[in-house]
Every structure is written in structure tokens, then in C-alpha cells.
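One structure below.
Of the protein chains in this complex, all but one are displayed in their positions.
Naming follows writing order (A, B, C, D and E), and every chain is counted from residue 1.
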Amino acid sequence: MPYVNIRVTEEGVTTEQKLQLIEGVTDLLSDVLGKDPATTFVIIDEVPTDNWGLDRENITRRRQREAAKKTER
Amino acid sequence: MPYVNIRVTEEGVTTEQKLQLIEGVTDLLSDVLGKDPATTFVIIDEVPTDNWGLDRENITRRRQREAAKKTER
Amino acid sequence: MPYVNIRVTEEGVTTEQKLQLIEGVTDLLSDVLGKDPATTFVIIDEVPTDNWGLDRENITRRRQREAAKKTER
Amino acid sequence: MPYVNIRVTEEGVTTEQKLQLIEGVTDLLSDVLGKDPATTFVIIDEVPTDNWGLDRENITRRRQREAAKKTER
Amino acid sequence: MPYVNIRVTEEGVTTEQKLQLIEGVTDLLSDVLGKDPATTFVIIDEVPTDNWGLDRENITRRRQREAAKKTER
Partner (left out) sequence: MPYVNIRVTEEGVTTEQKLQLIEGVTDLLSDVLGKDPATTFVIIDEVPTDNWGLDRENITRRRQREAAKKTER
């Protein structure tokens, strides 16, 4: 009966990708710990990029910096 | 000063139902543990059904299967 | 399939009280939202009083202040 | 590598305020515990006021009561 | 920069199994979403069986029931 919470930034994760995450995590817990898929919860939270901070900045700015670097190359 | 986080799928929970959950949980913690309602937090998260996995599938598909079964009967 | 996380301070909650919380929350979600107890998770976290802050102090100190007030009366 | 989750009610927190929270928390963890900003996560969740309960009521009602009190004065 | 929280009951998960979970989840997020392992957090919480409720009972009792059933066979 594991509970798994996956938090990622809200950047266009598709339904298909979410299914792959749900299946992948459920299989992993079944394989490693023998947990029953029927009582394995996997919950995906998508967090706006303004609301996620890393290295003192939010991910909106981080992405803008990354994009600017690409165009410089 | 309990903190209670209720996570449910985003399937039309009404404001009135949310109030019943808030009152019910607050009273339960007061009755069982003598906790002060004035510092009891109850936070309800509503998770999209694509983002909630159980038994290797998301709840969107699970509901579709449940609905299909009903029409077969 | 609700997931409910109850966080309280680590102050001697008994197994019996934990069962009352588990039963009470599960029944509340069944009554209010018709949720199936068989897939309702209730997880209780007990947090050391040094690790819980309210009103700029930790609960260890808060309890000491409360105890001192009682002996003054 | 701290993970900090800030949960507040959804009441118009600006991007600038979110940045101040991200910077403030990251600096605090660096100053107090020497944690590396490059692996310090700060995630802000904004919760609808209907979904946040305190003292047996939701914050939508609490705000209405507070506003009514102000106009009475 | 995903944050993944795996909550399981405190029933003897070994260090090696924890490593398999950390590697498995990190690889899954890299494969499915292209996330960088260097900023992928995986945190495992082990919850005492008295503190985990499912189907109106705690897991300590559930395990006792399961064990009793096995000896009956």
C-alpha cells in the first residue's frame, strides 16, 4: 500500500507520460518490495514554474536563461 | 495544532461537502486528542483524475471502465 | 481512494487513539463523499515537539510556558 | 539539499513575492545550516480558500466575517 | 528537478532496496520526462504500521489477520 507523490513543474506533461510514470513506479514497488498494485497510489502534482524555486530563482527565469544561452550558441 | 491534508480526485466536491470534511475532521481531533480547533488546519487537495494512479492505471480510465460495466448490466 | 495525512506533535498518542482517528476519518469520507474504505489511506505522522513551530517558538517551549502558567494559578 | 514546501491560501500572491519567499528561505537554510542553494528546492502551493479549514470553517467565510467586522467599525 | 516522496510502512526495507527505489525512480523520470538526475530528489518515508490505516484498520492488525489466515491453511 505505498503512496508515491511525484512533484514536477507544470511544463506540458502529457497524459501518456503520466501513465508511463504511474505504471513505472507501480512496477518498481512491486518488483523491489513486492507491493500490491491494487493498493499502490501514485499522485502527480504539476507546480507552476513561478512557484518552484531552485538556486534562489524560480524556474520561469531559469528556463528563460537556458533559452537565452541556446540562442547565443 | 494538527495539520490534516485530505487528497481526493477532482470530481466535483461541493463547497458544502468541503465544509463537512473540515468540521468532521476538526471535531474528530478535538474529541479524540483534545486538540484546539482554533489551531487545527484542514487542507483539501483536489487532484485531476489523469494525475492519480491506482493499480497501474489513472482514475480517468478507471471511471470509464466502471461506467462501461454499468451500461453492460 | 482518498489519501489523508494527519500530522500531530509526538506527545503520547496511543494505538487506540490512532485507530479512532483512522476509523473516524474513513467513515467521514465514506459518509460525505461515498469513498470506498478499502482504498482509503490514513497516515499519521508524529512530529517531535522541537520540530514543530507555531507563533515563532517550538512546541517544547510552548508546553513549558503552559505548564508554568498552570503552577502559577 | 533541503526541500521546503510553503502552503498558503490562493489570495493573489505576486510573482515578486514568490521570489522573495524563494530567496528568503534559501538564504535562511544557507545561513543556518550551510545548505547549498544549488540543491535547495522551495515549492509554493496556493490553496483555494474553500479548501483551507481553520477553527471549523473555511477561509472564504473567515475572510467574509473579517470584512463584515471592518465595515461595522 | 522532480521531487518524489515514497511513503511505505516501516517493515524492514533494506538499504539496498532503498537504493533500487532511488535509482529506479530517477531513471524513470529521466527516461519519460528527460529530467536531470543531478536535481532529482527521491525521499523515502517509513511509517510505523500502527500509524497507517487502510479499510478502517491499521496495518499492524491487517498483518496479524493475514498471518492468522496463513496458519489456518
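The rule is short, and it goes like this: contacts are C-beta pairs under 8 Å (C-beta built on N, C-alpha and C of every residue); 3 or more make two chains touch, one makes a residue touch a chain.
Bear in mind that the values here come from a model prediction, so they are computed numbers and not experimental data.
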List the neighbours, among the chains on screen, of the chain that has been left out. B, C, D, E
What is the set of chain D residues that contact the non-displayed chain in the whole complex? 1-9, 13, 17, 20-21, 24-25, 28-29, 32-33, 35, 39, 52, 54, 59
Which chain E residues would touch the chain omitted from the figure, given the whole complex? 15, 18-19, 21-23, 25-27, 37-46
Which positions on chain B touch the chain that was left off? 1, 3, 39, 41, 43
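The criterion applied here is as follows: only the chains that are shown with their structure count from here on.
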Would you mind naming the chains that touch chain D and likewise touch chain E? A
Which pair in D-E, B-C or B-D has the same interface as A-B, with over half of the contact pairs matching by residue number? B-D
Distance-wise, how many Å sit between the C-alpha centres of chain A and chain E, to the nearest whole number? 18
Determine the centre-to-centre distance between chain C and chain E, using the mean Cα coordinates as centres, and give it in whole Å. 22
Residue ranges of chain C touching at least 2 other chains are 1, 3, 21, 25, 39, 41, 43
Select the category (line, ring, star, complete, other) that matches the graph of chains linked by touching. other
